[in-house]
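This is the structure I have questions about; it appears just below.
Let's look at chain A:
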Amino acid sequence: MSGFLAVLRRELRLALRGGGEVLTLLLFFVIVGAIVPFAVGPDKALLARIAPGIVWIAAFLSMLLGLDRLFRPDGEDGTLSLYRLADLPLVAVVAAKVIAHWLTAALPLIVASPFLALLLAMDGETLLRTIVSLLLGTPALAAFGGIGAAVTVATRRGGLIAPILIAPLCVPVLIFGVGAISPLGGPDQASAAMLFLAALSLMALALSPFAAALAIDWGED
Partner candidate 1 sequence: MTHRQVFSPLRLTARALSVGRGETVLGRDIALGVASGGGLLLRGANGAGKSTLLLTLAGLLAPLEGDVLIEGLDEDFGPARHYCGHRNAVRPRLTVGETLDFWAAINGASGLSTAEALEKVGIARLGGVDAGYLSAGQQRRLALARLLVSARPVWLLDEPTAALDAEGHRLLAALLRDHLASGGLAVIATHDDIVVDGFETFTLGVAA
Partner candidate 2 sequence: MIELGQHAQFIIWAYVGVFAGLLALVSWTLLDARRTQRRLEALGDPRRDGKS
């Protein structure tokens, strides 16, 4: 367990220290959300209707942006090979990294989402539902992101490929994420979507460390 916490602490330390991109990802999230009114016009009724979608797309894009720093720096400086020789199984290392990625990429977004909700004329109740759906959905994005990063760590220019690889896999997360917020299908549909979202996140978190660890092992082999 101590090894697991050590990886978690190290990842958080690296992300929060100077060069870490927690702030840049946060800024990217707010900017993507804020530029939409410039594109679709400041009509509040329209903005309020599409606000949940915008918040989710912004969260989705900024988590994809932060993917490259998950395994690539370790791959480049040789740490990844040493992880394969460590006492701590590679699956635990990957799990710790995925959780750290969620803490440094998703949590700040959720904390900043009220600000974006203000910009997009989202009412209080929807904001609450958005925060809950983000909390339930972003772990799945982090897990699939882990697989995308692990699969492309052994490639030269993998950085660009990971997002397009996992975007199709994240379509259900987006669908249920936004479905859980907007009352389009009525309250029972929204709660059904919330449950699907939670199930998806649990499944993704449970499976992705194994797939990612295998991909790293055989990518480096």
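As a working rule, a residue touches a chain if its C-beta (ideal position, glycine included) is under 8 Å from a C-beta of that chain, and two chains touch if they have at least 3 such contacts; residues count from 1.
Here is how the candidates were picked: all candidates are chains of the complex that A comes from, given by their letters.
Note that this is a predicted model, so its numbers are computed, not measured.
Peer 1: Given the candidates 1 or 2, which is the one that touches chain A in this complex?
Peer 2: None of the others touch chain A; the one that does is 1.
Peer 1: Would you pull the chain A residues touching candidate 1 in the complex into a rising list?
Peer 2: Within the complex, chain A contacts candidate 1 at residues 2-3, 5-7, 10, 13-14, 17-19, 73, 76-79, 81-88, 93, 220-221.
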